[in-house]
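A single protein chain has been omitted; all remaining protein chains appear in their positions.
Chains: A, B and C, in written order; residue numbering restarts at 1 for each.
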Amino acid sequence: MKYSPSRWLPFEEGIRVIQEEMEDLLRRQSEQDVDLSAEITALQDRLEAEKRKIASELTPWRKVLVARHPNRPYTLDYIAHIFDDFVELHGDRRYGNDQSLVGGPAMLGDYSVMVIGHQKGRTTKERQERNFGSSNPEAYRKAQRLLEMAERLGMPVISLIDTPAAQCLFDAEARGISEAIAATQLLMGGLRVPIVVVVTGEGGSGGAIAIGVGDVVMMLEHAIYSVIPPEGFAAILYKNAAPEQVQQAAALLRLTAQDALELGVIDEIIPEPLGGAHHDGIGMAATLKQAIVRRLEPLLALPVDELVDQRYAKFRAMGKWEVRRG
Amino acid sequence: MKYSPSRWLPFEEGIRVIQEEMEDLLRRQSEQDVDLSAEITALQDRLEAEKRKIASELTPWRKVLVARHPNRPYTLDYIAHIFDDFVELHGDRRYGNDQSLVGGPAMLGDYSVMVIGHQKGRTTKERQERNFGSSNPEAYRKAQRLLEMAERLGMPVISLIDTPAAQCLFDAEARGISEAIAATQLLMGGLRVPIVVVVTGEGGSGGAIAIGVGDVVMMLEHAIYSVIPPEGFAAILYKNAAPEQVQQAAALLRLTAQDALELGVIDEIIPEPLGGAHHDGIGMAATLKQAIVRRLEPLLALPVDELVDQRYAKFRAMGKWEVRRG
Amino acid sequence: MATERDWRARVPDGMWVKCENPRCAQLLYSKELDRNLRVCSHCDHHFRLSARQRIAITLDPDSFVETDTELMTVNPLNMEGYEAKLKRHRARTSEMEAAVVGTGAILGHPVTIGVTNPFFTVGSMGSVVGEKLARCVERARDQRCPCILISGSGAGARMEEGILSLMQMAKTAAAIGRLRQAGQLCVTILTNPTMAGVYASWASLGDIIIAEPRAMIGFAGQRVVKGTKSDLGADAQSSEFQHEHGMIDRIVPRLEMRGFLESLIRMTYAAPLRKGASVEV
Partner (left out) sequence: MATERDWRARVPDGMWVKCENPRCAQLLYSKELDRNLRVCSHCDHHFRLSARQRIAITLDPDSFVETDTELMTVNPLNMEGYEAKLKRHRARTSEMEAAVVGTGAILGHPVTIGVTNPFFTVGSMGSVVGEKLARCVERARDQRCPCILISGSGAGARMEEGILSLMQMAKTAAAIGRLRQAGQLCVTILTNPTMAGVYASWASLGDIIIAEPRAMIGFAGQRVVKGTKSDLGADAQSSEFQHEHGMIDRIVPRLEMRGFLESLIRMTYAAPLRKGASVEV
């Protein structure tokens, strides 16, 4: 995976310092032909320790920053490393070719699947072309088309979620962003092939759940899944929210993978490399692939009516309430 | 039905003259308190004879003019006179509310049906709003939505065709007019409720066949059904086609109801009032209603698989060819 | 009867009430306003109605039987202030939650009905609201009758229930999917306001979608839009805009709504190939 030059989150300062020292050591070793392997090993241990420390201190707000990290692997990165072949398909056959969501058939080992997923951009130009992963209605209508195709052709679906939120500007409203989100959920709710959903980065409200209805729903360890961005929630709670208030809002929302698991919204947390997926995208993709295959194969064995009934029952059970007696 | 002031086709001059005489007589009778009933009866006979004469001389080109007559009943006129209740539904849930095609559930006697049909405008303003009955993609996507709803709810479909052609300007192209026409035909081809199609006026090429796939296809006596407007065909055949050449092109195209019946494209011709439906819209609606009910009821009794197979076989058989032996 | 009690509770004590529309502000005789289904006779402003008022003007008299009242909201995220807020809204509205659901009839034809109450947390959808609506849709499927869902929800999802409220979108959407497969009609009626997570799930999924005039209807909450520097105009979030752009079948004034529904329900039951006979409720 090719990333733009490393960018560091504020709390990653320790890692940055050690990695610079490491580069120094390696340079000196190769330029001056000295053996610094002992120092390098020591530094590797320090790096590992620092990453562990950071990982242990990942507050919900820090997870938000990790989930949004510009070096975090995106859907097309995962596709490149998980699938052996991928044919990206384009267009909603109605209006446009929205690039904030990608999809198409792909080979997962010996069998084919249909992959859909939000796609943020890596470069400035690509970010704009992909609208920062915020989808217009056309993106969801493309997804619907691919989902229906997958059902007809008998391909299971892999859906990767990574969006700050659906597009909410005038044009999106005029072309029915609400209808697009609603109809995609309805379609996935009854689709007669297995669906595995993974929140890989930002699971941003309606834009996320639109492609979030599956037989299995997983989250990467530091991904987030939220009904509203913490900034938006803070704006509702406080006037001109200060940074600490935004951080507090992030905690209140229970938006981490650990929260989602506890609340019964997801089935599994997929561990990330130490410090986050942005430190080892290839390792992350390998872990993700294993999880997808492990979850998908039992679903392929289920009779389709049972599969669809189970998926329905799964989402029907979501939510918490009490039953008042007589 | 309320029409704008009568407009006369060139070959209807004889009718115009007699009707003016008739109005004169009726005015004199009421103003001068004289009995002119003998004269009136004689004039009525002359009017009838003149209409008969015109009817016998309706060339293909004249039928084109009758089919396009601005006083000809339109879909909403038929709906008003055939159905006991009608709830017009709007919008494609994607982009727009195209008024060149109307539709919604309606009561046909004791049972409900889903009606769709092109709609030209009567007044100048309405003509523009309805784009002269030339449909944009949204119109066909609205039709698709209503067809799918009819299938779910178990309502048979009545489709009334009256369009010069589908819209072919830049915007229609950009929003997929071809896809919209193609997908509507595919949908109607397999819809699991009975479909009765009637070409009531202009059956203009792709815009017409888009909603023309049914178990029974009928045409009004002076309606036309054509792969291309005669003007367009003349333009292909001749450079700067003269009026006679356009008339000749109309004849070559075999676009009348009688041609369509002979060529196996329609099942029945529904007779029009003498001189054309524009002389008696209410009478026309009554005849049309009878034909629809008579054709629909046997279809309701068919098992749905058989219904759909028959419809498929019907269209599969269309066309003429020879089989070369060994 | 609960409906009657609530209806009265919402009428101001005085005989006169000022029109809510600031550009009208006409003084209206409260009994006449009620007779007019709480539509201002001067400016046609449609006052917000509670869930029970909606049910009263929608169903055949005395046909409504409430269901699913045993579902009680909890505080799954331990969100500070949520319980107090619920308590406040319960006291103010005499309702336990923002949705009222049940069965009833229109012209004697069985229907199920689910209504969100804009007076209770602006009709936001938490776990109990989502669950009640899903059960309402499922009941229509089981009893093979049409389902009528009426939205009045300015907030969409209920923030205090976090991600659980987001899941209610998928839950209600999936339920409507099953109703469609069963060939039963779903009509949604959008009233002021219908926004965000509600509009982006069940409210947009009616076979037929009706809106009251000049209701605020849209995806993005105005506060959220402001925060993200949108150029969204106010007009884009109206019944009229949504209708013009093909999202809403009809805008029906409140005084014509019952008649309109009667036509729809009559025609639905008169479909000659309708799936399944209706079951007595």
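Everything that follows uses one rule, which is that a residue touches a chain if its C-beta (ideal position, glycine included) is under 8 Å from a C-beta of that chain, and two chains touch if they have at least 3 such contacts.
These numbers were taken from a predicted model, which means no experiment stands behind them.
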| item | value |
| --- | --- |
| Where the missing chain makes contact, among the chains that are shown | A, B |
| Among A:A49, A:V87 or A:A242, the residue in touch with the chain that has been omitted | A:V87 |
| Option touching the unshown chain, where B:V34, B:A49, B:I236 or B:I282 are the choices | B:I236 |
| Which residue of B:E13, B:D45, B:E173 or B:E244 touches the chain not shown here | B:E173 |
| Residue among B:I15, B:L160 or B:A183 that touches the chain left out of view | B:A183 |
| Residue numbers in chain B that touch the chain omitted from display | 166, 168-170, 172-179, 181-183, 185-190, 205-206, 208-210, 212-213, 225-228, 231-233, 235-236, 252-255, 259-260, 263, 265, 311-312, 315-316, 318-325 |
| Residue numbers in chain A that touch the chain omitted from display | 85, 87-98, 105-107, 110-112, 138, 142, 149, 152-156, 193, 300, 304 |
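Assume only the chains that are shown with their structure count from here on.
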| item | value |
| --- | --- |
| Chain occupying the middle, per Cα centroid | C |
| Chain separated most widely from chain C, comparing mean CA positions | B |
| Whole-Å gap between the CA centroids of chain A and chain B | 53 |
| Intercentroid distance (Cα basis), chain C paired with chain A, Å | 34 |
| Gap in Å, rounded to a whole number, between the CA centres of chain C and chain B | 41 |
| In chain C, residues with contacts to at least two other chains | 180, 204, 245-247 |
| Multi-chain contact sites of chain B, meaning residues that touch two or more partners | 93-95 |
